[in-house]
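Here the complex is missing a single protein chain, while all its other protein chains stay put.
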């Protein structure tokens, strides 16, 4: 029977001009849904896992369409609280060449940002669950949501459910100080910590030496050091760090490192021609959880997670629409992109 | 030289599924901009008038695109305050046959709803202006916006500028009691009152006898009575009431009445096959203001305003994209829709 | 707890040129999914019922997309057999004015048409179910599928589950003789029979006197006679007949009659301006089942079913995307299509 | 073997905003090709006739796309001269309800408008031909094109080929005086004259009494009188007049009359809900030629031509995309628009 | 006078999601037509040759649209048999970066796959023809189609028509054993053999040493060896082998080798940024036939064929839409892609 994973957070309406049009040129917006933890749930459902996403959404049709987007790809939605006023929105303009992609958030006042602990019955939600995942975006929505996260973490811990957290610092939601304080508290419950090349520094002031994210130089030694500090401070069982080198808005290098408290495992590095990079980190998380729940060894785990998220960069939308077989083929070495007839 | 009209209110991003798709089917949204007073300004700019729209919009690109939408059609935007967090949004699902159109508002917290009297210098704005127009939607945004409206009305009155107001009751924004109290105060400054077949009852409890808006029966005598009561209570110089008979989401009858304090003038009635009815009332206001500023007689005024708004129902989007010539042709009796080669 | 309904049949990929384009003009096809019994399941899921659709679909992505289309709108898909070669396809060209809509079927060899009784475990499928629905299209797919239907009917009957069948004669799938013979056998198990103005004659040679479907004249007495004959021959508890008068491809009248073995109940008649009429009959079935399972009286049942299917004609795609509230509003008399703000 | 028809004139690039958008709203244009005589050729090719269109088009890709548009629907293009600078363009804005459709011509300087008699070898072109068709638009392009028409008429007459001409007056191309003089000369060669309710008056000053094209009142007696005058003056063997009553841009009545020099034959009248009315008259011509070449009797001829053009109004684009069977079904009385499965 | 080429095979409806969308994301499919031999015919018609495509297609509109797609680009279609039930379909999902393109075939039961030798009169078809082309896909459709191919080859051989065959192995249509046996028989009639880097091994077990198609390493010596073996075994006059190196789904190297029985000619190698690679091999065949029929020398022939197919990779759809001039410019050394004003 498939392992059961609960993810909790916000799912937003994503409004994006077609192709490479800028916001001021747009006459229409592609309308999809996405959000850190929802993206992880879709990844896992696509891999055949029993994935469920928990959030709060308004009762109206814009909220319902968010539920439908999840159901379409097999994510369970039975514990989504319904109520509140609005669906958070983010506007996404896709960059090209030297022009960066741009995100405008319009998420204040969303149903989940206004939710309270009374909206969620974690005892019931975690019944039969194997894994709980959330990101640093969710507690950043407000103290009320931090309180929900804390309740969830405690309930999960009591039930012996593995907890993973992607630090995912968002500077528009909170300060580094506030983030450090809140995430420090929540990380006490976390078993698996996921971060990108900047998060540890932003949230906890833990810096990777020898890295400049704008020039794209990355030092392996620096990352090892960061991972070790994270484990030392919070007692994580595992730390996974994604390593993105941004050549241009179209071309990125992508790799990651897994630290299991003992050894460091570096993945292959992929040069990606990007279709859509939003959700790239989330698809890494999805791959990592899948591999962990299926008892992959550490090297295979990091290769699977990186191959999964490498493929995500070739997919439109927040959700990673790839299969376990496709990931294994890539992780196994076939990156040729030859036609599958 | 063209007469100068100032309109003040909110302009929203309008997100509408293509054609007759429902919200839960939408994979993209047409993205245009509209709002009661902005729509009036575009009507007037299209007629060659010097029309300006005043509001507050965020500095980001979603706000800028709102400015651009107005500029594109010749509306002046020099006094739009820039700042705040978000552009109000409304989602629009177009109805068909027995299925009604549906609007979901997501406008709380918009820049204009959070604006203060400090954002607008009415002395400067009204310099050289001939007419000021607003609707009942704007004060409904909050006491702070009511205060702005009041300042604007006082400044306009002092300069001898004609003031028109479309009552436009929106039950999701305020109660009838609150509306009645606030609009009662503002209407003291108003010269020309515009209303649809329900507004007078909703806002002021003034009822048209013999009318049932869902069955579409309309009594001329009832409307005369309403108009007379409005003039008696508030001292309006003119009252114009639009008379919509809703046969189905596709087919409506459309007419209006003008009361100049002395006589009642009824327009022709048009059976319209509807392309987009949002903004229909605003296009009536635009036509009424144009005709008034160009010294049309009362019968010609109401015929022009009704013909203008009849044509609006054949236009996609909030904005009325028709010319004075097209309106005159229709008002003059040619409703055949023959190809103009 | 919501009542559980099982429907069984084929879901096809529907390929339709945009708007009113003809097949020979099409450069792209809108790609949705639909089929008689799947459409009923979506209707019921949209009304909050626990609806499940059973079929067989290939394992590839075109098959998966069919599963996803159902899940998106809340239909359970756990008992869909996966295997076989292809998804049935139908091409749909929307008619206008005097030009009829056109359907080209390309469904031979689909997974469900090649399925066997071994693909479905009806004991398990019907566990906890309250209602079973199928249409005459499904046994028409082949003797193997007839055998599956027969097994399903027997299993349902044993469990005391109500069985409904929409006769839905398709002349391209089988002859009238074959249809009469097979449906005659299956109808022994059916409690509720649904038919349109032609089915009873096509399948069983039972004719409504005084009706000409091309001229659109319909005699109430004739339909009563047909319903009575159907009950007499097959012992149905209820017979519901839809009455379509085709004025043009754009405009139809729509009504229905319910016969409960004792009395005849005629619904209101609606003049519909059609957006998409495919699935109109299925939405009637969905409404009828909903009303029956919720213990509506006979008049309310037929009014609900007709209002539901009237609204369907305003919806793009096979699936009826309306709510119980919307149907009740229409059945309650508000057909004005006024904007819901 | 199929009868061979030559048509000669201009084919233009037609640029039309999607749906009901106005020119000033358009961000893209649907790009098709059309023109009076080209439309007739496509009609006839769709009916299985050996139809060929003669014109001049530039060698570049915009010209080639015009050739391709004809070839796609089976029209022969072997005698299209290639050269010159530009393809004539017309911009088309579709009207709705009381708002008229609008055409902006941008055709000056097109290859055919600059062509000379040296571009066409009528001896070769007419080899094996049975019918020659042109319209009044073509000589209106300039004296050089009139000269080509005259050569063609003379060559056709010598070979005993039937000649038809649709008067098709275009006020933006020439004056009524010039039209009357040129068409008077060309009509000496014409066997079958086609006109709409205004052409005879515009071109020859022959007026239908009792008709007002904007109100839509049409007097049968008046048209008989016009047809008789036309035959008397030019010796046409047949005169066919289309009778359009314009209720709105969406709804028109459509009928026609055929005068064979002896008797008058009036068709049924159709109320059409219009998808695209451009090319409506041309599709009438196409139907008339088909029926004539297939020896239909006069009443059947006019019924076929009117049914063909009635169906055209339900088709997007200039070209009539219907089959002989579809026309016969409609002419035979089935206007119900029921789905053809 | 242009040389006449007959190609024979299947033309399929190609259904492809827009841009880089995956099948499970698609809400619409671009609908074009293509197939190995049809693609060659379009190439040749675009080069001004007298190209004709022979197949069997249903009489309905989906079949007719296939005919129209060919006619549009100047391919003769007079000998296409009409009948049978369906048009073969292939679904195409475009890959990106490390994600491969994916093809799902739905072609069983198509009209051509069910055709018999009675459907084609090769005496008549080959009248005046200079070249006959088919691919290994066509006999793979079934023994009946193999029989048609054999008849065609014999008829062509008798008339002294040059025969070319692209081996084009499709593993979903037949086994390597069956392919080897059937193609071995047909290749006895073939003058010019075309293959890609895998075909010779798949069909005849003839392997290119030192090549790994997934890593993209290609050994010139290995290919020479393969070509020589092919000529030795079947007596081909010429063998042309395309050499694709797949860097990613977006970037491929492309080159080819021609062996004329005496010498080996290698083309330049192009690094291509791919728009659409389906039909790439067919466009190579089209270029090869064009160059051969126009008596290019061997080096020029292989350069022309490779440049033609290099350009194809920048074209959407199966059909190669380029001119002889464009190919010559590229083969001549200008690969800069500078704007042609």
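Order of writing sets the chain letters: A, B, C, D and E. Residues in each chain are counted from 1.
In this section, a contact is a pair of C-beta atoms (placed from the backbone, for glycine too) under 8 Å apart; a residue touches a chain by one contact, two chains touch by 3 or more.
All figures in this text were calculated on a predicted structure; none of them were measured in a lab.
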Residue, one of A:82, A:157 or A:170, that touches the chain absent here: A:170
Identified contact with the non-displayed chain, of D:106, D:151, D:185 or D:225: D:106
Footprint left on chain D by the chain that the document does not show: 15, 18, 22-24, 26-32, 60-62, 64-65, 68, 85-87, 89, 91, 93, 102, 104, 106, 108-109
Footprint left on chain A by the chain that the document does not show: 19-22, 24-25, 95-103, 105, 170-172, 213-216, 246-251, 277-278
Absent-chain interface as seen on chain E, which is shown: 19, 73, 270, 272-275, 310-311, 313-317, 321-322, 326, 330, 333-341
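Assume only the chains that are shown with their structure count from here on.
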Touching two or more other chains - residue numbers and ranges from chain A: 27, 68, 73
Graph class of chain-chain contacts, one of line, ring, star, complete, other: other
